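Here it is, the structure, as structure tokens.
A protein chain is absent from this complex, but the other protein chains hold their places.
Chain lettering (A, B and C) follows the sequence in which the chains are written, and residue indices restart at 1 in each chain.
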Amino acid sequence: MIDVTIPTALLRQYAQVRKWTETICRPLQKEDYVVQPVEDVSPPKWHLGHTTWFFETLVLKKFLPGYIEFDPLFNFVFNSYYESLGARVIRTDRGNLSRPTVDEIYTYRKYVDSAMELLLSQPLSEEAETLITLGCNHEQQHQELLWYDIKYILGNNPLFPPYNESPSPETPRSAPMHFIDMKAGVYEIGFAGEGFCYDNELGRHKVYLEPYAIADRPVTNGEFLAFIDAGGYKEFSYWHAEGWDWVKRNNIQSPMYWHFDDGRWMNYTLQGLVPVAPTETLSHISFYEAAAFAAWKGLRLPTEFEWEAAAGNFEWGQRWEWTESAYLPYPGFERVAGAVGEYNGKFMVNQKVLRGASEYTPEGHSRATYRNFFHPHLRWQLSGIRLAKTLKSSL
Amino acid sequence: MIDVTIPTALLRQYAQVRKWTETICRPLQKEDYVVQPVEDVSPPKWHLGHTTWFFETLVLKKFLPGYIEFDPLFNFVFNSYYESLGARVIRTDRGNLSRPTVDEIYTYRKYVDSAMELLLSQPLSEEAETLITLGCNHEQQHQELLWYDIKYILGNNPLFPPYNESPSPETPRSAPMHFIDMKAGVYEIGFAGEGFCYDNELGRHKVYLEPYAIADRPVTNGEFLAFIDAGGYKEFSYWHAEGWDWVKRNNIQSPMYWHFDDGRWMNYTLQGLVPVAPTETLSHISFYEAAAFAAWKGLRLPTEFEWEAAAGNFEWGQRWEWTESAYLPYPGFERVAGAVGEYNGKFMVNQKVLRGASEYTPEGHSRATYRNFFHPHLRWQLSGIRLAKTLKSSL
Amino acid sequence: MIDVTIPTALLRQYAQVRKWTETICRPLQKEDYVVQPVEDVSPPKWHLGHTTWFFETLVLKKFLPGYIEFDPLFNFVFNSYYESLGARVIRTDRGNLSRPTVDEIYTYRKYVDSAMELLLSQPLSEEAETLITLGCNHEQQHQELLWYDIKYILGNNPLFPPYNESPSPETPRSAPMHFIDMKAGVYEIGFAGEGFCYDNELGRHKVYLEPYAIADRPVTNGEFLAFIDAGGYKEFSYWHAEGWDWVKRNNIQSPMYWHFDDGRWMNYTLQGLVPVAPTETLSHISFYEAAAFAAWKGLRLPTEFEWEAAAGNFEWGQRWEWTESAYLPYPGFERVAGAVGEYNGKFMVNQKVLRGASEYTPEGHSRATYRNFFHPHLRWQLSGIRLAKTLKSSL
Partner (left out) sequence: MIDVTIPTALLRQYAQVRKWTETICRPLQKEDYVVQPVEDVSPPKWHLGHTTWFFETLVLKKFLPGYIEFDPLFNFVFNSYYESLGARVIRTDRGNLSRPTVDEIYTYRKYVDSAMELLLSQPLSEEAETLITLGCNHEQQHQELLWYDIKYILGNNPLFPPYNESPSPETPRSAPMHFIDMKAGVYEIGFAGEGFCYDNELGRHKVYLEPYAIADRPVTNGEFLAFIDAGGYKEFSYWHAEGWDWVKRNNIQSPMYWHFDDGRWMNYTLQGLVPVAPTETLSHISFYEAAAFAAWKGLRLPTEFEWEAAAGNFEWGQRWEWTESAYLPYPGFERVAGAVGEYNGKFMVNQKVLRGASEYTPEGHSRATYRNFFHPHLRWQLSGIRLAKTLKSSL
């Protein structure tokens, strides 16, 4: 049968993904695995358990005959938001749970991995393969979140402990920003071709774009410093009303992780507190800050369609780039039945699309059609800015 | 000179608009003018003062030589959200102000009206005319809000006092719902032509629409009752995650103003509490409820572009119809400098577009290109549902 | 029969009390009757209705045969906190009710007054007489609250409207403060004798007081200004921990109604904004401020027992004077059964006792044994400070 083969490649992918999650956590102290300083950050040990629970619940229970659940209470502890999969720890309580311990969760991982390897050494139905592939991609998403959360946990500790000592991976940017002109016309948007993609990328469809231009590189720290120095955080006219409220209520004066100390701007990085590097790509800004910066420049952010249509013309992948687009369904988008149907569709309101990828994105997990999304005030993720402008329209 | 003429038509429009505001308020008791039961509702006396302040601040102070401000403190009391026009009473405090009294505000209106009539009896610059026209349209928007707020104030009072005794203006709907097929292709969107429009409608531009169908009439109370009876408020899978949270946190079980009493659904209308009429057009639902209802039907809401492209093919104007579209700038949208620039652009995040008009919309204040917008959880406005569906795409 | 007589004196008292309530409200605009700027302030029209409801519910329904309730919904609207008397408008919603109107409430008062006069023209049981007397005292308490609430409503309006034009009733204080020495020993505390008192004053009992001294007059504005000038609001060591939190969270820098304007302290009074008069008795301070002021002086507040034991030796009655005592039951205190039992006992936790009376206290409503009580952070009531100190103990 064509759809039941021994999934050697999938087993290899599974093993690599699972190992990388643990590699990310290796430099952590046990205490670092436990805390949840704000609601959006999850304890690393929760990520370790949740990604494992995903395979146990959606794959092993269904496809591995005789599989015995590791611990029935883990369903309550490690369910994230799946209403169809039962009651769960409320999100703000994740950091209140000292148990299961880190060691117990690593044991849980081993237990599930053994069962998965057993399953993956046999011929597999297409449905099972699809769900395992989804589980790998799901874990890759959590790998990126792990980086964000680890950085937040360490970077908001008064001792500012470094995650490791390795040098910054970035090459300085010194070239001026140029704009790439894009012609008006009908473009095709959305995933087409082989391989994995999320349901929110599907439904390839046409959009008409008015003529525009888009920057060939993202904004740097130095360029954003000019905005701060020009009083950008103090002038309401650059801001959305809700952005201005956010600035005032939270007393925002710089990107996240920047501290003005002894007359200069310092930046918490995974290597500890270092001076802000002007030639480094800007990161950790909210949509509100991205939009205000663009307004100050007399420019704007691209829509996600403009971004995708032009993505072949510039390099991308250091930062998730905020777009002007709201996170909405493509025409013809449909929710799958069951728990997997809760993956994307139910979040399609009040969020903004980010395009591209970041340094934290796992290898093989980026596509030009990938639609990332966050609420507009969030900035613990590795976000940045690419500028755009409208060209003279034909109408 | 062509742009300095005696603006007779504008004077007539001004007088009509100003009078209609007071007509709406005529059945109120003085106490009804004062209260603010929730943040989104403003006291009617605040609307009376604020619309007047708009003319005083943006027109008279600038264009009527020798004009003397009625009371300098009124700027603080009646500024709504204009950062560029100084400090203001915080929104939640509007209902805490017993002074200025209703009589004083009517006096303020008379004072400003006299000055405006003086100004409008003289040749006027185009800039002044534009601002006065904006002021009239601004007051018309507040007339619609007045209806919402009055209904909320009376309809949330335990005595359920009627606003008046006039019979319901609606004709019953009995015809079944039909869908109008729309072809794929490039459509032009946005205001074109003569007359007033808001800046958010400008920048007429092309969009490509995949093939779709749109209902020829809005949803009725009876159709929504079927959703309630089918347990629609209790089944998470129809809802956005944020919508589901909203339902549970607020224990939502029906549209606003519906009360289940003695075995039947009652509805607060401006004529008091009456049984829910199944053949009446549904109203007072949030975007979340609109989207959940559509999901339960296996359908969806139209985008604002789909709505506008098809608007010539159906009747509209009883309810503001929620669309799937987020409220975003059109390509080439630009904020005007100064206070008027705060009118629309700064709200273009986290809100949903509603299209059409409602029974409360003042005459002459509706257009097929009009973009109304509210946060997705709000429903004290006269909102309703028009259904849509995607047809088989050509791709 | 000795306990059934025609209660001429009670009728006279009833009429006087009812009239005085309306006299207090006479200078108000209708709008002033409606608003509730903070939870602790009730709209004047609510006081008018609630005091009337008290007579209707606890007296007329029980003792006047054939009495017909004015409006059954008023029980819901005007019940304050009596759990045993049914559901009620939640406290924070009082200011959201435009109906019943002020005129309707005055009509309600007339209706109840007529019925009460009928009842009071007949022989009356002792139980009825007791409840009517309680109703009169209850209304007198609300008269004092009416003053507080009216002052708050007008004094927190940006227009600072005066209540009336009558000159300040106070005579300046210029005499230095002296302390009255009180001997150690057993004193008797609590109400004894004829006439009305509240249940919380009953259970006359002995207390032993160590030797102490108590000031012969309350603190003045001038004396408190010295505390401000000495940085009293900025030095935590004078404050209770919860008081210090309250100061910082609310940015407290002076007594309520004081505004630092153009280099001098202004004070909102019922006659409008006037400069702070240093020789006037201090008012509108919280317990926290009273205790901090005393600590700054190296002194303390008296207990309520010390106050009562010494009350014959000084003048009192301009301000309610904070004491160190918590509001607790006297030995042998017992709650009466039914609604009247909810009058005092259920509030005996987390509040502080104030002794004395104020300029706003109605004639005939003060006693040396009277126990007023408020939460320690409140200061819209007419509160002040009397200082005390411990003398060398005999132990």
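Rule of thumb we're sticking to: a contact is a pair of C-beta atoms (placed from the backbone, for glycine too) under 8 Å apart; a residue touches a chain by one contact, two chains touch by 3 or more.
Quantities reported herein were computed from a predicted structural model and do not represent experimental measurements.
Interchain touches from the omitted chain, evaluated on the whole complex, reach A, C. Within the whole complex, the absent chain has one touching residue among C:E22, C:E242, C:D261 or C:E315, and that is C:E242.
The residue touching the chain not shown here, chosen from A:I153, A:L270 or A:A326, is A:I153.
Checked against the full complex, the candidates A:R26, A:R99, A:R264 or A:K392 give a single residue touching the omitted chain, namely A:R99.
From the options A:V17, A:V35, A:A310 or A:A326, the residue with contact to the unseen chain in the full assembly is A:V35.
If you put the missing chain back, the residues of chain C touching it would be 81, 83-84, 184, 186, 188, 203-208, 210, 212, 236-237, 239-244, 287-288, 291, 295, 300, 324-326, 328-329, 331-332, 335, 341-342, 346-350, 352, 376, 390, 393, 395. Of the residues in chain A, those that touch the hidden partner chain are 29-37, 45, 73, 76-77, 89, 93, 95-102, 153-154, 156-159, 161.
Methods note: only the chains that are shown with their structure count from here on.
Taking the mean Cα position of each chain as its centre, A sits at the greatest distance from chain C. In this assembly, the C-alpha centroid of chain A lies 36 Å from the C-alpha centroid of chain B. Mean C-alpha position of chain B lies 46 Å from that of chain C.
Among the residues of chain B, none is found touching two or more other chains.
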